[in-house]
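I'd like to ask you about the structure that follows.
Left out: one protein chain. Kept in place: all the others.
Labels A, B and C are assigned to the chains in the order they are written; within every chain, residues are numbered from 1.
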Amino acid sequence: MTPIPLDTLNAASAQDFVAALADIFEHSPWAAEAVASARPFGSVAALRDAMVAAVRAAGPERQRALLAAHPDLAGKAARAGDLTASSTAEQASAGLDRLSEDEYAAFHRLNDAYRGKHGIPFIVCVRRHTKASILRQFERRLASDSAAEHETALAEVFRIAALRLDQTIQAPDRLPLAGRLSTHVLDTHGGTPARGIPVTLYELGPGEARRVVATAVTNHDGRTDAPLIGGRPVPIGTYELVFTVAAYFAGRGVPLADPPFLDAVPLRFAVAEAEGHYHVPLLVTPWSFSTYRGS
Amino acid sequence: MTPIPLDTLNAASAQDFVAALADIFEHSPWAAEAVASARPFGSVAALRDAMVAAVRAAGPERQRALLAAHPDLAGKAARAGDLTASSTAEQASAGLDRLSEDEYAAFHRLNDAYRGKHGIPFIVCVRRHTKASILRQFERRLASDSAAEHETALAEVFRIAALRLDQTIQAPDRLPLAGRLSTHVLDTHGGTPARGIPVTLYELGPGEARRVVATAVTNHDGRTDAPLIGGRPVPIGTYELVFTVAAYFAGRGVPLADPPFLDAVPLRFAVAEAEGHYHVPLLVTPWSFSTYRGS
Amino acid sequence: MTPIPLDTLNAASAQDFVAALADIFEHSPWAAEAVASARPFGSVAALRDAMVAAVRAAGPERQRALLAAHPDLAGKAARAGDLTASSTAEQASAGLDRLSEDEYAAFHRLNDAYRGKHGIPFIVCVRRHTKASILRQFERRLASDSAAEHETALAEVFRIAALRLDQTIQAPDRLPLAGRLSTHVLDTHGGTPARGIPVTLYELGPGEARRVVATAVTNHDGRTDAPLIGGRPVPIGTYELVFTVAAYFAGRGVPLADPPFLDAVPLRFAVAEAEGHYHVPLLVTPWSFSTYRGS
Partner (left out) sequence: MTPIPLDTLNAASAQDFVAALADIFEHSPWAAEAVASARPFGSVAALRDAMVAAVRAAGPERQRALLAAHPDLAGKAARAGDLTASSTAEQASAGLDRLSEDEYAAFHRLNDAYRGKHGIPFIVCVRRHTKASILRQFERRLASDSAAEHETALAEVFRIAALRLDQTIQAPDRLPLAGRLSTHVLDTHGGTPARGIPVTLYELGPGEARRVVATAVTNHDGRTDAPLIGGRPVPIGTYELVFTVAAYFAGRGVPLADPPFLDAVPLRFAVAEAEGHYHVPLLVTPWSFSTYRGS
């Protein structure tokens, strides 16, 4: 979907404006209707603020209807293909479209329990989470009280809306929604950035599961040409960066043990702030390594 | 099996002496017979040297018969329970008694290929290896020439004999057969050894396989009460030490991210010298860690 | 002075016993007299406790006399040679016998100010301090109130007495008065302890002053054969350990920059607990190093 310039939206008919933003809030075009007459907006941030204010002003009844309009996570509607395009893409981003039968059943149970207790579907801004952290959220929020959950659910709806706006509209500003995950390999044996090191970033599952999120090879400065994750939230969860170092040292003529003391070097860490900058470097010799959260 | 004091062996009848040491060399009591009249031995090292010299002096024919007396690794004899007690225990130490059908077939193929090319069974001192390094040895030695393999096989037989002597006899001296794998956790956030950290040592692969070799909890000095591996060779192969650190820091009142940046911290490394001392410490804060081959 | 066996003291006449311990408390043989009839003592700790209890029981008048019997630090009596042998050796241990004229004048002023405010000489267990930390103590305790200072002075007197007893008597037990300062050099370029590294330990002065406390060369295990400071308190203060590493790496055939990026590597740190164990290792390559408080 090509982003629409903000100027175009500002100049469009009210009808076209609402049509373009009908699903910023799930199945709730009224939020766009409420702000159409406040155009023009100077920035996507101003538009977002106006839409959020409209939802805040709409009162508990309409808010509850908005919340109720959200589909279950990994629910029957998702399986049946009855989601908005945004919801479909979002749920896929966290792997909710390819659950095992056991996981599907677990989500089903949690959805029912949550809806039974709080009277609304469980809503979370999926693009900020991994499957494991969604399940953790689920359990925590199931234990929370319903008034607090109403507020939490609204806050998540606003996060979802902001990310959808950011993808839908081309504007002079970007919303501060993106985190970053980057790395850097320093060869402290040779006193130089390590070039040509293969790097794989895994997202760790629940259980033993892991899936590849990104692969790269370090450049002449020991960095990857692009961040491993950038331009979007870094999903909250646990990761492993795996660097393959023995061939690099062998290629520099360094005598190694057989098998080499270090070869595949995993660094395991968790992301807690989806909008944070996580720099996770590797300082490495054939006999030692270290890492830290850098900047 | 209770070790027999060296003095007892020195004082025994030649018949009893040979009976006690009949399988130091697999199915080859003649090695013990050859040295019975050279008693008394002042140390297990002297006895080992005498038996090795006897095998060296016995000439190619008898050596070839000795090599041929060895069972296939993970072979039919092992499956049928037809090994010496020593061989059975040795093969179990590397997990060769619990192979998958695929692995069993792979060993079968390699055994046949090796025997077909070199005319002797593939012999390796299994207690010095993991399954993965045995397979690596297998492939290398299959590519070697047969004269070199005869020598390599004898050297492995002498290693096996030494380990069997060391377990069979109680003597004033120990043969230098043992390596050591140890760790130490320093909390560089608090400037103190880290007490109460759970540690698990895994042996890795082939493939994704891993099995627990040892578990421990660090004591007040940040060490484990006993080495993770000690008093025996450290099998050549790849390992992962996994430390669980978040609960430790939380217990000291340190504010942590949610989820904590570091919790399960894996250190992956390989052992190349089965008789070496591998000290693999962890220096850790909630935001950084490092390791190195220490001493 | 050869230590006297505790048994000898237990068996001696009361007169000889008191003579031997007359100066455990400065110019105050009455503390020894008070416990002579409580002999035999099973340990030096028991003797120390008895003497401390005697001083505690002696009441404020006698305690004040005991405190008043102490010489000024770096005072006229010291210059004139009028101290007990113990006091002379103690003051020398912190370099108070070789002050510049300015330092001597500073001590003189502080002594007078302290005595003027608190009515007692400034007493500190000098063997637990460097010149710089004595001056820091001086300023803090000058600002304290006199009742607290009476208590603090007594506590210091008991520390002095314990160290004197420990040096005077040969007993089955040692008092827990000794700290330790040690190091260890790991070559994380080669994955081995670094042998043959020259190490110098400096005590840092006030200002730019520094003096050599110990020199050593690392052995095959990367350690010094003896702790840099051991068997006595580690004087509270600031230190610098300087390691010379370039010749070591050059000797192993490692290509180095000219001049080498690292050669003399200083590690500066402070000791706060005179009875603590300070292990300050160096992990080093030609291009990196790290240290930490170890154990």
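Throughout what follows, a contact is a pair of C-beta atoms (placed from the backbone, for glycine too) under 8 Å apart; a residue touches a chain by one contact, two chains touch by 3 or more.
A quick note: this is a predicted structure, and the numbers were derived from the prediction, not measured.
> Where does the absent chain make contact, in terms of the chains shown?
A, B, C
> Touching the hidden chain in the complete assembly: which of A:Pro193, A:Pro206, A:Gly230 or A:Pro266 does that?
If we include the chain that is not displayed, A:Pro193 is the one touching it.
> Of the residues C:Asn111, C:Thr183, C:Thr200 or C:Ser288, which one touches the chain left out of the display?
From the options C:Asn111, C:Thr183, C:Thr200 or C:Ser288, the contact with the absent chain belongs to C:Ser288.
> For chain A, which positions touch the chain that isn't shown here?
Residues touching the hidden chain, for chain A, are 186, 188, 191-193, 221-222, 283, 290, 292-295.
> Since one chain has been left out of the picture, which residues of chain B touch it in the full complex?
188-191, 257, 261, 283, 285-288, 290
> Touching residues of chain C against the unshown chain: what are they?
Residues of chain C in touch with the missing chain: 133, 136, 236-238, 240, 257-266, 268-270, 272-273, 283, 287-293.
Please note the rule applied: only the chains that are shown with their structure count from here on.
> Over half of interface residue numbers shared between chain B and chain C means same, under half means different, so which is it?
same
> At what distance in angstrom does the C-alpha mean of chain C lie from that of chain A?
Between these chains, centre-to-centre, one finds 58 Å.
> Between chain B and chain C, tell me the centre distance in angstrom, where each centre is the average of that chain's C-alpha atoms.
That gives a centre separation of 49 Å.
> Scan chain A for residues touching two or more other chains and write them down.
Within chain A, residues 257, 261, 283, 287-288, 290 contact more than one other chain.
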